[in-house]
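To start, the structure itself, in structure tokens.
With one protein chain held back, the other chains of the complex are shown just where they sit.
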């Protein structure tokens, strides 16, 4: 790792692993543009109008080739963009280099420490205002809610509530955040209050981050309007499902080169991510066992022919464990201690706390690094397990995340959400919104031609019979797809 | 067909094809009870409380073995039940016989004429009140909304608006309904007004009927509270999807004994019914082409590897056509005139107007009946097509509909909806309601043990982390499953 | 059952359930002809040459609509045909009626007793010769080898070896055969010797019958040349695999209307029939467990994601059992006694002895007939199982067998085998032959156009590079497809 610290707030400030990878990154960005028709169509339609002209946008989202196309789309619409990754392992260094080389401030490399990570987040949201003072973003693109968390917690502290910052931390990462906030409090007094003053909204990418937003809103603590991008149909039913269907196996293969056929795989959780994961593994010839807490999702799994059991019931027989729940403590130390020799453990949910990595590291098991993102832990009784990407997103840590085409759907929603937040900055309340169905359908429509889909058009008589406009939207809000 | 007309309103009034089939029907009802754990659990839980004690319930829903278990569940909860089928071909005669034999007034046989059908509907909603006058139901279980339609149209007429009854009819069936209403107007003056006075609510089974209800509600014409059972997750994502995945092929096989592998099948519509249909046919080795109007559903189909084209693009190459849309005029006469020789055309959406059967019958094509529910039409140019179940639901017309287990989910929702409507008869407005998620999850839970599913239980810490109760409900309302 | 005994050897001798069904049967035969392009192409090519002119052919093969097309193809080629079914439940009565009505001697109805069955077999092989004496066939189309068995056993007896005929019988059916042979010995002295004198060959349809032939050949007892049709690629890899993939579920559905999704199904044997069965059930959402004796097939099952266990390991948890092995005593009485309540037991292998039906019937379990081919057995402890088609082929007993298109492949092989046997009657030894690969490829080729397949043609350079003729055959003999 040769990430060089660049002076913060310099003219061309960035921090990436190796700027010389920019040329390779650019070639792959060009390939990706062909696979991201939604974003390219949005550029073509909106760039002339510059709907985000001069708007300061901070992004905290995996710094991949696909994200590079999103960043350049936001810039094409007029935005002033700064970016960090939202996961210590998810950056593709050639993507970050290409973005840095094109003059965008990006702070991200594969294999950050947690301290690095939160410093990068802070750097990405620190804009030098025209008057030379330090300010924050007007809009945020968030993935998992880390920027939102940092601003809210910083603001809370400046409002005089230091209870959280001084509380005992449940994890190492929590302490890193608290330390950062204390440092900022010292170095930039009143900073968060100024940031909040200018902040107009956030669009959030994932189930996990959205969940945090609804919790904030319910508690009456949400500071800005938020758009729940995750629950656009063209996001959650595509990226989460079809993205993971492709990228989980990709991560497993690049990490372990393991034969999937004939193995017993346990998929914890049967939401969209779990559905994509379970179906992918079965198609490879795994015998897949699902764990679930929700009787409806459990029944879905059973109707699809999956066995539904608890993690405990599978110990000693299963070869592969994948967590997809958005919950914590799914794979516990006691589970790993009782697993079959050479079991593979990984997570494709947003946070690494789905697996008890901290407890594992403290357990006395001997850790042997096989290659980056692949560690073998050997227990006292002689059996070993493999932990991938230190429990973080296996598809981004061990492979390159979701492929471009599906991300074009998600990021088209992100871009439309950013436009919408800015256009309605005076109209929206500090609540969580979802994009209207018409835009959701539009995102889908932008992707059809690329893959040769030919839609049928309603006749006026048919539209009248259904009671919908000929051009849509076609479904009631409660429709589930 | 030896359906004998029984005197209406006699002590044991019913009209079925052959009462001697009752014994066979009873044996199959007993088998079905083992496959319908949700209904049996509801009986066990609620029968002691008699929540529908003495309530007059009219059902208009395919008179099958599974429906027999529903009927007997409603009776166990105290209801006074009268029943008709909601499709001229969907009755299983041994089921109807068993229900009649047990003393319930049922008016249904396989192969009714349209005149029979609407007479049966009227018979099912005609109760003799304690004072000897003719009244109507207090609650309605509807499937497709025919009872609801009849009451609303009758009431409209009695309110003095005869515009519809005297308008030109778009189909033969429409005229049959108008004729019936005129006859009732003569024979039973003021009848519909008395019916409406006692009517407290309707629970509706299908996408199509629900759609009608929302249209009525939007127009301010809905007369009673309605529960949209179709959009319970445990209904639409189970019955529509997994039910059709099993019963479409069943209908095709019993009708035509055709090899599905190697055939080109066109599935019109990629909603839940279309998804189940398309996946079933592909699993058999069909090459499936999907048609869609909605870009989101079209993109889903493409992501699953289906070709998406228009019906026109498939003419001359496709072997099988299945309509699943809830819309009308999907397969037009011109389509059928241009199809490949021996193409099979069928419908698994609610109404037969998805296929232009009337125009086909009037087209001059020579109709040859092969066996019940299978007709061959030969066009002037010599090519033929096969039309199944005269365009009505192929799974019910040519086979026996969805299997018991999945119907147990749907009918558990129906039963809970009936209980809910009655309990809240004074609280609910004339709007369309959906069952609360907690009940939805409960319906799923009642079906898990039967199939050996073992749920995981949240720890209190995990529940707190997610912000949900340990025992659920687990998901936000907008969650799509 | 109103099967009327017709006088044997009368001008139009036949014995069917109901001759009035002939018209319906004829309509379905015409539909089937469109689905059987191989047979129709063979008629077109060979009928002018009359390669079977005047040859006496006895067929013992399920008397279905598809077989009717085979019979009429053989007749078109000049043969003098007599036919019986090879299973007491597999006849489609309308097919038999249509064949009888067209003047072919057929002896078959659905639901024969075992005594009926063997009488029919005898009737089908009894030709009245021009001199008025009773003779036998010159060629045999066999399925399971019952005609071959009868002739060999009859001949053995006439050769003076009565050890088998007088031995203790392992099953009721075995005794029926012995009784028949004794009766023939009395009524037609020297008959079998005369039959054998004229007999020139047999083509055999199934794995089971072929196995018998190889055993006879190895023992030096085979009396005529035999063609193993089963092991044509276009038979065993199509009919056994793709046929069962369609007809197993068809049988289960028509018999039980059971929901397959969510059920645990045990498929005993993972040969071609087992593969088709297991994949079909999985596509329906069953969780499928496979049992196997052969480590290679077991490893294949595991690579496809199936759990491989023993029958014993599944007792109490599995809902459906399907035997596909060609072996005996797969499902034993002790198994059925320990199964889950309401488990369904059926067989899709050739003989019913895969399930211990005799022991079940003698076990004291109470047998309740639900409908034809569906029996419920209730054990002393109160739990019940359902046995389908009395343990005989469930797809033929409870549904209509394989669909036409795949049977066209099998029967094209049969027809080419009959032509080949007669053409080489003087050249072939009493061994088991397989059709040459060129003919096998030809059978496939005859079916491609119907389903729109467009083949690529080798360039001469490519053919030379591969060392094969441009027009094939393309693969070495050991190639497995």
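Things to note:
Per-chain residue numbering starts at 1, and chain names A, B and C are given in the order in which the chains are listed.
In this text, contacts are C-beta pairs under 8 Å (C-beta built on N, C-alpha and C of every residue); 3 or more make two chains touch, one makes a residue touch a chain.
Here the structure is a predicted model, which is why all the values come from computation and not from measurement.
Screening C:67, C:126, C:148 or C:291 for touch with the missing chain picks out C:291.
Of the options C:224, C:311 or C:421, the residue whose C-beta touches the omitted chain is C:311.
If you put the missing chain back, the residues of subunit C touching it would be 211, 214-215, 231, 233-234, 236-238, 242, 272, 291-303, 308-311, 313, 326-329, 409, 434, 440-442, 444-445, 447-448, 451, 453-459, 461-462, 465-467, 472, 474-476, 478, 480-481. For subunit A, the residues in touch with the chain missing from this view are 24, 27-28, 31, 34-35, 65, 242, 245-246, 249-250, 253-254, 256-264, 280, 283-285, 317, 341-342, 368, 370-371, 399-400, 402-406, 451-452.
Listed for subunit B, the residues touching the missing chain in the whole complex are 261-262, 282, 284-288, 299, 302-307.
In this text, only the chains that are shown with their structure count from here on.
With centres set at the average Cα position, the gap from subunit B to subunit C is 40 Å. Looking at subunit B, one finds that residues 242, 451 touch two or more other chains.
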